[in-house]
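Rest of the complex left out; these chains stay put.
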Amino acid sequence: MPRVVVDVLLKSEILDPQGQAIERALPRLGFDGISDVRQGKHFELTVADDVADPEDVVRRVADTLLANPVIEDFTVSLVS
Amino acid sequence: MSTIDTTDNAAGSPQVEQPYAELGLKDDEYQRIREILGRRPTSAELAMYSVMWSEHCSYKSSKVHLSTFGDLPKSDALLVGIGENAGVVDIGDGWAVTFKIESHNHPSFVEPYQGAATGIGGIVRDIISMGARPVGVMDPLRFGPADALDTRRVLPGVVAGIGGYGNCLGLPNIGGEIVFDPCYAGNPLVNALAVGVVRHEDIKLAKAAGPGNLVVLFGARTGGDGIGGVSVLASETFGDEGPAKRPSVQVGDPFTEKLLIECCLEIYAADLVVGIQDLGGAGLSCATSELASAGDGGMHIELDKVPLRDATLSPEEILMSESQERMCAVVEPAHIDQFLAICAKWDVTASIIGEVTDGEQLTVDWHGERIVDVPPRTVAHEGPVYHRPIERPEWQDALIADTAAALPKPSTPGELRALALRMVATPNLCDKSWVTEQYDHYVRGNTVLAQPEDSGVIRVDEQTGRGIALSTDGNGRYGKLDPYLGAQLALAEAYRNVAVTGAVPLAVSDCLNFGSPEDAGVMWQFQQTVRGLADACRELGLPVTGGNVSFYNQTGDTAIHPTPVLAVLGTFDDVTRRTPMAFGGTPEETLILVG
Amino acid sequence: MARIGIVTFPGSLDEQDCARAVRRAGAEAVALWHGDHDLHNVEAIILPGGFSYGDALRCGAIAKFSPVMGEVIDAAKRGVPILGICNGFQILCEAHLLPGVLTRNAHLHYRTKDQSLRMENTTTPWTSAYAPNAEVVIPVKHGEGRYVADEPVLDALESEGRVIARYVGGNPNGSARDIAGITDATGRIVGLMPHPEHAIDPLTGPTDDGLGFFTSALNALSGVGA
């Protein structure tokens, strides 16, 4: 059965305090040269074989439920 | 041919080698199981006995000492005493209160957030299983030095886990402790207390009575969580290279537990259960054997009826799984439809997994094949009892002789000032609001006092103002110097903290955190602690309603300080008469030192 | 007696506190259930705090699809006063009854605090009992209360006087423009992060400053002569 992935990220103009906290922690852990860290959500869903266009269905799921279009963007991709 | 190890199979193959040692059983314990059964145990039976006979579940090292608490003079307030999921005390007007403190130390070291969260979840289920509505939690915590690297990993995770779970359940956090000491590095103590209220007539007990009554498992589905966690985690010491066997940790889901609470309370209100038990350490092995053992008959379980999250689990794993947010109830057939309807209303999965029988055995089938056939008492209540060697450590005298007299004392105002400043800045004395503000203490609208007060105070009855006060205290350094007096000091502190709010102290619960019971010095500390507590409780006229023992808090040969954490419960006729600790509200108040 | 409905979603926590506050104000508290398509003839609705559906995904994201929310959205269109507190505010934003969204606190922690607020719009059915610019102390307790909306929306809220309460003496979560609560264009729907139901009695709360939200509603309803 097809497995579909949705990645949700805050729009670039929205403050991402989690990403910032990670970015600030990195030099302390000895990691240099890393910037612009963003944290978002990752979903994996299995779609039944009899669903005609799995990506399209999942796009609608993402649009209605998984992402909030006021502050977030998302991408959908078929992994298998 | 089936690969299931059935009882017939076991009877016919006595020579099969079994991994009892890996499961934490000693040679003589394994021999005893064979004697009880008159054959070798099946692998499912071995799983059950091994988890139930672990230190954590059987109290095999502490039992002989804890019995002292049972010998305390009878208290009229005590409605249900030691031995049930939590003790219950009468607070008047038909109200009763149940409270208990437990440890989740090792799991919180391995995975701080989930370990602490599931610690809250577990103790709250104990309260629900008594028929009570949980109304508050507390969290006495101990960590290594505040600036140690590992403390930075453990402390924020533990605090977030306690807040994450407790806040989501809607239980006000009304107090706790945060103590830093090098002895807890590698062995943080995460103790959790929950308190609930119940009308006298609604108190529930964990027993399976009435042949033909149905056994229902409800709550979360069963997965591979913490399999072996009880026996492996609680009876093996961590070596230098970290946990000897890494168990799969349990992940909690407070949302499911919140639904489970509301579901249970609605079931109780309709009076639909004969007996009920929460699933904690040792999962179904514990719940079924304890229910059957406390009841008057036997019990039969069809294990394949257990709703699973992971279809590949073996029957042994299902019996040992410590998946969170599950309860097991005994229900009369006439009530089952109503019971299941309430579960459905709350979206709680429920499944009839067996029934009470008029035999004496606990039997478990897996797809029609018998894999367990045991006398339940031998699993649940008649486990091994150890009289461990006890010896006062030879360093004790030197430790006591090294008194504070030798320490430099401030002799000028400047030195005194410097000392005072140093003290207020120490992690043990400084402001704790970074922690406490991560907890909700307002939810339910009955919190009369919470942090930073000496005790938490909760209103039980809005009409009359009847309520309770609770404080937890412990001091490992006093315990190390003199475990007998140290325990009494901890109890006295909690007692005073309750009394100063204006409440009348009524009952005690304790969590006894120690090193390895296989160390005679640790056993001496334990014995002294229990004696000290029992003597003090007798003096104060307080019953011990229950508690928890956590052994093996040690790294290599070094044990933590003996750390009994005492919880004292007090009562108010009217909480509007509580005394907060702040002063300075009105001009010309007089400060008086008493005692 | 005025009937004020309080919705229980799975995971709601503060519905009993809200009911107590409603009764203390002198109205009848009516329990509404997330799975019902029935508002039981209530004249105003409160969506209480808590973790509806475990706050899986985003706070309020799943609750907005519950059957009762369909009725609440219809009632909103009819002008029924609605107050969303904390999780209730999050649900109202997710349901697009209020603009913007509540996100993770800037400091990333859940925080409980006795918070000072300035009441800025005291013309709504939920705030009329307060004097304009009154300063009150009401607890906040949340992990995701940082109000976010784009600049034009924020400017519109300001110019239309739709910020009903603002944090003063420190912003507990990093909210844009210190916003603690807003109202919709009609002034009938209010969302608020702080918990007025926890400030109705100095015995159990920091103050009784929160009671005004509930007495306001009572006044608004009796004004209507319902």
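For the reader, a short list of remarks on this structure follows.
In this document, chain identifiers A, B and C correspond to the written order of the chains, with residue numbering beginning at 1 in each.
As a working rule, a residue touches a chain if its C-beta (ideal position, glycine included) is under 8 Å from a C-beta of that chain, and two chains touch if they have at least 3 such contacts.
Just so it is clear, the model here is predicted, and its values are computed rather than measured.
When all chains in the structure file are tallied, the complex works out to A x2, B x1, C x1.
By our rule, only the chains that are shown with their structure count from here on.
Centre-to-centre spacing of chain B and chain C amounts to 37 Å, using the average Cα coordinate of each chain.
Put simply, the C-alpha centre of chain A and that of chain C have 30 angstrom between them.
Look at where the CA atoms of chain A average out and do the same for chain B: the two points lie 39 Å apart. Chain C makes touch with chain A in their complex at residues 57-58, 61-62, 65, 93-94, 100-101, 103-108, 148-150, 174.
Put simply, chain C touches chain B in their complex at residues 10-11, 13-14, 16-17, 20, 50-51, 53-56, 109-113, 139, 141, 195, 197-198, 200, 203-205. Per the touch definition, chain A reaches chain C in the complex via residues 13-15, 17-18, 21, 65-66, 68, 70-71.
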